[in-house]
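If you scroll down you'll find the structure; I have some questions about it.
Heads up, one of the protein chains got dropped from this complex, but the rest are sitting where they should.
Chain IDs A and B follow the sequence of writing; residue 1 opens each chain.
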Amino acid sequence: MKTKFKWSHLYLVIVFILLYLPIMYLITYSFSDGSRMTNFTGFTFKHYAALFADTRMIQIVIDTLLVALLSSLVATIIGTLGAMAINTTSRSVVRNSVLSLNNILMVSPDVIIGASFLIFYTALKIPLGFGSVLMSHIAFSIPIVVLMVLPKLQEMSQSMLDAARDLGSTNGQIISRVIFPFITPGIFSGFFMAFTYSLDDFAVTFFVTGNGFQTLSVEIYARARQGIDLEINALSGVMFIFALLLVVGYYFIQTNNQSRKAKHQALEESEALAHETTH
Amino acid sequence: MKRLISLAVLILAISLGLGLWSQNLQKSQGATGDNTLNFANWGDYIDPALITKFEKETGYHINLETFDSNEAMFTKIQQGGTSYDLTVPSEYMIEKMKKANLLVPLDHKRLTGLKNYGSQFMNKSFDPGNKYSVPYFWGTLGIIYNDKFVKAGEIQHWDDLWNPRYKNSIMLIDSARDILGFSLVSLGKSMNTTDAPTLQAAKGKLDELAPNVKAVVADEIKMYMAENEAPLAVDWSGEAADMLANNKHLHYVVPSEGSNLWFDNLVIPKTAKHYKAIYAFLNFMSQPKNAAQNAEYVGYATPNAKAKALLPKAVRDDRQFYPDNQTMAHLQTYADLSPKTVGLYNDLFLEFKMYRK
């Protein structure tokens, strides 16, 4: 049993190395004295200095994060509700049709989405800028949230719901105390995926932005014409370390809280439903 | 459930903080309504120090937005919803925008620096009398070779690319007009050819080049060439200048039998509002000192004759980027072709890219 465990760990280590290889490469070059991502030439902090002096860049980063956070939050809410709606739809023809519609934005290339959103906004006289970008990001993030939440809903056993109902719970109670705790991992995945989509998007944002509003991806793509500046590498380095600290920090605070809670709960004698409320 | 709600509230709070921070930054940069200039430019195509200088000298604030293709910029202006005051299309796009009534004529009385520009860059076919545009940068299409793999003098003409010695060694820029264009030139035809059989012949000749082609790529060519990934490339002069700066083994050749001469000019799109700022900027950029500074930063050739005189001698005498008059005489500027012909160029180019030897 022990040796088998090690093999699986080795496998995971390899996967992680692969996933982080290009990122380590990027960050290494952010310290290179040259101006390109080739031939490392001496150690320097100058790209970081340039980055922190670049107000325009900092503004773009803030705007990008703002759009990503807000859009993934709203998309997660709408997408989760949508997944619940699809899950409670009884006719499989309707379900499959709605699911297919759901996936259209995922299959359509960004250029088509961007161009049709642009036509849509201009037809409705919606000004281009922060609002139009935010709306578009919400729109293209919803399908991935649905795809992440729906399997969780489907796995939820009917007997659990029946049991809750037999114990006299109202629909509202079932949703908040049984369904939501169960599908929370799916909701989290959906949120993170939506966040990822928003950070990464270039083509849609390009079409629907305007009036000076710019996101990081659009800026990076536009700058690529002159070759990617190592200042961008420095920026990626900073953002990556920041995200890493955030994720690790959040995780440990979270587990700390939970283990305390768990001890607390063990002391109380509570039936299944009451148990769910403390979550 | 409670946890989810508290997280949502946390995210909202963070967003609010970010929003306020962003607003503050915007204010500190002086972006308020009327004294702004909304400038849509290619990425990294102006020296940021010049923007600061302009803002200090005139008190106008530049709101810079970037685009990465003429067509995408065209679409945005045509659809409306943007408020660009100035933009920098390439020559064929100027013609296209003119036809689509998207440009505002220049008031020559308000321009103080027109006389600084070299006469060979003014009054071109895409904009007779410079009614709509002021030159910003210009350049050519040519061949970049790496002297580690290719001896100097081996590559002089487009036809040299077809030499079987260069199997799997050429990188081409991903642009239908340019690639079919040099094939046309090598056949002795115009780069603005519209008749289908000639274009088919040019495509047929390109198919013979396929064994020599390593990849068809775009901006990345610079990085690839700087890294010695391929011995040869076909790309624009501005891109070549950048490569040469990063790898001393690289050289740029403009075939003397003919090539493309391109322009990126400043124009006022019909969405413009801040005319005072626009003319202040046009005049600012036409001052020799500023134009020279910009050319040194961007690395492209300046059409401003007085600015060119201010550049270091090694730069202004560099025949690679400021070709001699004889070569200049053979260069051709792209005309805006009918949509149908553009479609034909692109279909043929797509077929060429899918062609496997």
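The working rule: contacts are C-beta pairs under 8 Å (C-beta built on N, C-alpha and C of every residue); 3 or more make two chains touch, one makes a residue touch a chain.
Criterion: contacts and distances are computed from a predicted model.
*Asks:* Identify the UniProt protein name of the omitted chain, choosing among "Cell division protein FtsX", "NADH-quinone oxidoreductase subunit K", "Response regulator" or "Spermidine putrescine ABC transporter permease".
*Replies:* Hidden chain, UniProt protein name: "Spermidine putrescine ABC transporter permease".
*Asks:* Looking at the full complex, which residue from B:H249, B:R316, B:H330 or B:K353 touches the chain that isn't shown here?
*Replies:* B:K353
*Asks:* Which residue from A:S35, A:T196 or A:N211 sits in contact with the chain not drawn here?
*Replies:* Going through A:S35, A:T196 or A:N211 one by one, A:T196 is the residue touching the chain not shown.
*Asks:* Of the residues B:Q120, B:N228 or B:Q287, I need the one that contacts the missing chain.
*Replies:* The missing chain is touched by B:N228.
*Asks:* State which residues belonging to chain A touch the missing partner chain.
*Replies:* 5, 8-9, 11-12, 15-16, 18-23, 25-26, 29, 37-39, 77-79, 81-82, 84-85, 88-92, 95-96, 98-109, 111-113, 115-117, 119-120, 138-139, 142, 144, 147-148, 150-152, 154-155, 158, 171, 185-186, 189, 192-193, 195-196, 199-200, 202, 216-217, 220-221, 224, 228, 232-233, 236, 239-240, 243-244, 247-248, 251, 255
*Asks:* Touching the absent chain: which residues on chain B qualify?
*Replies:* 69, 71-72, 74-75, 168, 171, 174, 176, 214-218, 220, 223-224, 227-229, 339-340, 342-343, 346-347, 350-351, 353-354
Everything that follows uses one rule, which is that only the chains that are shown with their structure count from here on.
*Asks:* Considering the complex alone, what residue numbers of chain B touch chain A?
*Replies:* 1-4, 8, 11-12, 14-15, 18-19, 21-22, 25-26, 28-29, 31, 38, 42-45, 63-68, 72, 75-76, 79-83, 219, 222-223, 226-227, 242, 246, 298
*Asks:* Which residues of chain A touch chain B in the complex?
*Replies:* Spelled out, the residues of chain A in touch with chain B are 35-38, 55-56, 58-59, 62-63, 65-66, 69-70, 73, 77, 115, 118-119, 121-122, 126-128, 176-177, 180-181, 184, 187, 206-207, 209-212, 214, 218-219, 221-229, 279.
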